[in-house]
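One structure is given below, encoded as structure tokens.
Of the protein chains in this complex, all but one are displayed in their positions.
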Amino acid sequence: MLRRPTVPIPVGQGKSIDDILSEMKLTAFQGRKLAETVDVWSRMLRKRRTVIWFGFAGAMIPAGMRRLLAYLIKKRMVDVIVSTGANFYHDAFEVAGGKHYLGNEVCDDRKLRRQRIDRIYDVYADEDRFYQFDRWLDNVFGEQLQDNYQYSSREILWQLGKAFYDKYGEVDSTLVSSYRKGVPLFCPAFGDSALGFSLMFANRKRKRNLILNAFKDVDESSRITEKAKNTGVVYIGGGTPKNFIQQTSVIASYQTRHDRSHNFAVQFTMDMPFWGGLSGCTFEEAQSWGKISSNASAITCYVEATIALPLVVHALAERFRGYKREVPTFDWVNDNVELTFEKTKL
Amino acid sequence: MLRRPTVPIPVGQGKSIDDILSEMKLTAFQGRKLAETVDVWSRMLRKRRTVIWFGFAGAMIPAGMRRLLAYLIKKRMVDVIVSTGANFYHDAFEVAGGKHYLGNEVCDDRKLRRQRIDRIYDVYADEDRFYQFDRWLDNVFGEQLQDNYQYSSREILWQLGKAFYDKYGEVDSTLVSSYRKGVPLFCPAFGDSALGFSLMFANRKRKRNLILNAFKDVDESSRITEKAKNTGVVYIGGGTPKNFIQQTSVIASYQTRHDRSHNFAVQFTMDMPFWGGLSGCTFEEAQSWGKISSNASAITCYVEATIALPLVVHALAERFRGYKREVPTFDWVNDNVELTFEKTKL
Amino acid sequence: MLRRPTVPIPVGQGKSIDDILSEMKLTAFQGRKLAETVDVWSRMLRKRRTVIWFGFAGAMIPAGMRRLLAYLIKKRMVDVIVSTGANFYHDAFEVAGGKHYLGNEVCDDRKLRRQRIDRIYDVYADEDRFYQFDRWLDNVFGEQLQDNYQYSSREILWQLGKAFYDKYGEVDSTLVSSYRKGVPLFCPAFGDSALGFSLMFANRKRKRNLILNAFKDVDESSRITEKAKNTGVVYIGGGTPKNFIQQTSVIASYQTRHDRSHNFAVQFTMDMPFWGGLSGCTFEEAQSWGKISSNASAITCYVEATIALPLVVHALAERFRGYKREVPTFDWVNDNVELTFEKTKL
Partner (left out) sequence: MLRRPTVPIPVGQGKSIDDILSEMKLTAFQGRKLAETVDVWSRMLRKRRTVIWFGFAGAMIPAGMRRLLAYLIKKRMVDVIVSTGANFYHDAFEVAGGKHYLGNEVCDDRKLRRQRIDRIYDVYADEDRFYQFDRWLDNVFGEQLQDNYQYSSREILWQLGKAFYDKYGEVDSTLVSSYRKGVPLFCPAFGDSALGFSLMFANRKRKRNLILNAFKDVDESSRITEKAKNTGVVYIGGGTPKNFIQQTSVIASYQTRHDRSHNFAVQFTMDMPFWGGLSGCTFEEAQSWGKISSNASAITCYVEATIALPLVVHALAERFRGYKREVPTFDWVNDNVELTFEKTKL
């Protein structure tokens, strides 16, 4: 147990981001964990015929993470995505030219209210621009959806990605890049966002009958884990994205009568296990449920995502430049999905 | 600014829970905040014609909070509830005789897996009992729902409360007590739970066509805040319950063209504002959005809910014994809701 | 492992604080832990010939905890105390008539500065009163200390307790109550406080030669654990109090060549193990060092102290009313300490 000593990091010029993370691997605490997340993610990418689930919660798009997330999609370092309605809303908003602004968390929020400025910690946004965009969703995008059809969130988000691609072309966006790369997007709490309430207004004001059937989301998402023999998960924060991805393995194990627990797991979070919630629970706890495999490579790093993502994505970009990964393609036929894997250069 | 000194708490015998909290009000830090949450909640209860939204996330039912929550419902200290599918699932499970067990968070989770014991921090549960209950939901409860009807989560949860009341009678339960008291329950991420995936199996295995239309949830919930002139919010944790309740004021203000920001706000959380997410954001931040009124009485206490709830609920019980509150009744007619207030003894 | 079910707390009138904590013991998460801290502390009090170390960090006195702490001392529910200079300073300040005031953490600190108001989260204090008190320490109390004598912090704090007792009589105070009850107080970072810098000014301005020899603190404190066969520890927060008490067992085990690890351990903290520091480390980690016994009854509750202390102290007061505990007396002779235990009614 006393074989491998920690190696104090020497300071040097010209280090790349992967260099410094590799050095942090021989240190301790959360610095070491951060380095190990890159290693576990790397193992997922190298493992044959593996589907990588990616869940992200928290205001990642207003926080300037949009292009990092788009990169993961475009390079197929993630295969299926689950996030909150807010993130897809803000992604769409930015693609449509909306801006988020550098603000200050030490401020007078009542004054911001009077100026119609919405605050997200140290980010500001123009409320009137949000309202304009809501109207576009309601009046224009809503018209592109069919009445009476039972949509899954995946189908609506695909439609939204298509709408934006048709209008704005190739842009770095979770919606557009996923549309272009065939990466399914799920949003299990779609109604719980401006995306959801804007489309609700299409029903209410324009006498539409748009339907987002929550059961279809569960069905579609679990079918992916049923079909995939190997799965990995990467979580930015907790919330519905984490639980929704975790539960696919419970459903899939029940349905297939085989162990479909996830084989690789990475988690960046600031939520703690001590409060007993699913968001903060450890991968060890998840092993008791069979959500994460008892043999999984799993690592949690307690760090806020705006620190972790820029570093980890660049380290992966450096490490996997030109690498050929077996990337899954999803074909949705008669409410079921077929997976095919093909070697693709990242 | 130096007028009211802190008063060190003297130790005495025979204090009630409201006594000690009242003394904590003259101390500092989170002890004072905890005492202040009782005061703000009290103000909500005394304010005429006020609707109190109650959002709770985290595994509150496995943690032994079921009867405290049921008390709040039965005594109408809360009027509309939003929670996670997991909480309603575990509530139903306990009503049906299922148990959660005292466990230990320092343990061997792989061994638990082999014994089919699921862990929630320091609570254990029998996985096979969960599976049996899932089958009841799928096979028995699912049969009580109609094909092709567009349900809101409120409607399904009302049906579930009714099913349990018919079978088990008057029991302390968020589902049953809410059914009996006419308290609407919403679950914006219904699919993201065993409740959701069990009903999905009804569709998949039994060729049913159950529909939970997420847009209907948004519609129904926002109509409540549209109709209510005064609203208060109480949040246990963040997640979809918090955001979903917050957004009703955004929708209602837009729809009514009047300020429908919430007038009272209480929050118990261990999530921090520094991570930029909605779960941990301050009520000040919410004021910039007009979700919480600039004039609101608002207090956040950073404490885990299993400590706060027993204390706060008992302090309210002591303080409001026999009090007559103006309690709202919700009548759902043609997809809209009518509110009537009536003085009711708590 | 599935034998003892959680018991949801029923709501009732007329519960005492010990009642509700006893009910919380059958729930989960930090609510259960809080209840268990009372049990472990109770076991320490019932165990024969046991010395209870009590470490508290954080601004407990400004936060209104003075009389609760004094109660623990007067009733001899703690036997030796380690804290920060700031706490003893604020204790003395309050005894001398100084006040701490109810303030607000959402404020303009630059304005406070202009008004010479010092802020401690949501507590305010009058800076000029602090300055006056510093001068009393420097000019009056400093004169009561001898030049050239090598003091331990225990001896200076005893002298300070005596000075206040002589002037103000029997008051609830960590300093005065400890002086009266023979409870030793240690302050391993004495210089790191207004107490320390005020006495430094006695040296600098009045050409005194006051000496506080840090090595004497280590010597005296470790001798207590050397002599005691059974020890318990209670920590409010971490910092130097926690480490200083932990290290007495390392020193004592080395010196006596017997295992002197602490046998009971209770910790209330908001610091987390993930950051690798001593303040947040678990009692399990401490077991690897032999600081806490491998057989210890040990419990950590993650809760802020201003919530925990009022509840736990009242629960102990209810539970141990009239109980006769074997209380240790410390006799300091020739730099060594003798312990004698006597049954005393709490």
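The first chain written gets the first letter, and so on, giving A, B and C; residue counts start at 1 in each chain.
Here, contacts are C-beta pairs under 8 Å (C-beta built on N, C-alpha and C of every residue); 3 or more make two chains touch, one makes a residue touch a chain.
It should be emphasised that the depicted structure is a prediction, and the values quoted were computed from it without experimental measurement.
Within the whole complex, the absent chain has one touching residue among C:8, C:31, C:161 or C:188, and that is C:188.
For the chain missing from the display, the contacting residue among C:109, C:128 or C:331 is C:109, taking the whole complex into account. Chain C meets the missing chain through residues 57-59, 63, 86, 105, 109-110, 112-113, 117-123, 127, 131, 150, 153, 188-194, 196-197, 199-200, 203-204, 210-215, 217-219, 222, 237, 239-240, 243-244, 247, 250-251, 254, 270-279, 281, 284-285, 287-290, 294, 304-306. Considering the complete assembly, chain B touches the hidden chain via residues 28-30, 272, 274-276, 302. With the whole complex as reference, residues 1-17, 20, 23-24, 26-32, 34, 59, 62-68, 71, 94, 99-103, 106, 112, 115, 117, 120-126, 172, 284, 302-307, 309-311, 313-314, 317-318, 321 of chain A touch the missing chain.
The rule we apply is simple: only the chains that are shown with their structure count from here on.
Because chain A and chain C share one sequence, their contact can be compared position by position; here over half of the interface residue numbers appear on both sides.
Note: the chain lying farthest from chain A is C, by mean C-alpha position. Separating the centre of chain A from that of chain B, both taken as means of CA atoms, is a distance of 27 Å.
Mean C-alpha positions place chain B and chain C at a centre distance of 38 Å.
Inter-chain centre distance (chain A to chain C, centres taken as mean C-alpha positions): 46 Å.
Across the assembly, chain A contributes 272, 274-276 as residues in contact with two or more other chains.
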